[in-house]
Every structure is written in C-alpha cells, then in structure tokens.
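Excluded from the complex is one protein chain; the other protein chains are retained at their positions.
Right, chain A next:
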Amino acid sequence: MSLTKTERAIIVSMWGKISTQADTIGTETLERLFLSYPQTKTYFPHFDLHAGSAQLRAHGSKVVAAVGDAVKSIDNIAGALAKLSELHAYILRVDPVNFKLLSHCLLVTVAARFPADFTAEAHAAWDKFMSVVSSVLTEKYR
C-alpha cells in the first residue's frame, strides 16, 4: 500500500496547519487514547498520565514530531522512521493493534480542530498515511 501523489499533497499541505499546534495535538491525542482505550496505559506504568502532566505533554510532542518527520520525508517514510522502527521492534514491543488506536485518536483530534479541512478525501489520505506509518513501525517485529 503506497500513497498516491494526490494523497501526499493533501498530507503535506494539511501538515502546514497541523504543525502550528503540534504539541497540544500530541497531548490531546494521547489523552484521548488513554481515556477511550485504558488498556494502552499498560505501556506507561512509569508515567504520570493525569491531564496536564509534563510527561504526557513531552511524550505527545515526541509522537507528533515523529509523524512530522514522516510527513517531511513522505516519499521515504521507511527511511525516515528506520530508527523508530527498531526501537518499537526490539525495545518497546507495543502490540501492533495499538497503532490503529493511536491513529484513530490522532484523526479524531485533527477532525475536531480542523473540521473544514478534514474532508472525506483528506480523511482517507490521513487514514492511509497513518496506516503506512504503523506498518513501518511494526515491520521489524518478526
């Protein structure tokens, strides 16, 4: 599964807007993830996950920054996320089902903040893009 030229253009152009709120989007995405899917908290026993926690904010920023890296190298996402892919495969070992949950929460956050931009076409492009990112991050699992 690879992104068409049109899909890439949509992602890159929307990222321009999204990146201006990157940190809060990251935090909100994680808040949504932990509230809707409490089982995902099992990966963060070492974190204070209360709303407004510094760790939550820092981690949210990290996650969105990585998405940004994938956008900036949208023609070579595997290359851009190679190190993260190894991290997830050998150290973090987050079960693959969770990437869909995080992707969904990111899309919900973007839809809530940019409703006019989040057309059906844009929605499809973002869903596909996050699916590619998730594949890259799990491709070294076994």
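In the analysis below, a residue touches a chain if its C-beta (ideal position, glycine included) is under 8 Å from a C-beta of that chain, and two chains touch if they have at least 3 such contacts; residues count from 1.
Please note the rule applied: contacts and distances are computed from a predicted model.
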{"item": "Listed names \"Latexin\", \"Importin subunit alpha\", \"Serine/threonine-protein phosphatase 2A 55 kDa regulatory subunit B\" or \"Globin domain-containing protein\", with the criterion being the UniProt name of the chain not displayed", "value": "\"Globin domain-containing protein\""}
{"item": "Option from A:Leu35, A:Ala65 or A:Leu92 whose C-beta touches the chain left out", "value": "A:Leu35"}
{"item": "Option from A:Ala22, A:Ala66, A:Ala89 or A:Leu107 whose C-beta touches the chain left out", "value": "A:Leu107"}
{"item": "For chain A, residues in touch with the removed chain", "value": "28, 31-32, 35-37, 104, 107-109, 111-113, 115, 118-121, 123-124, 127"}
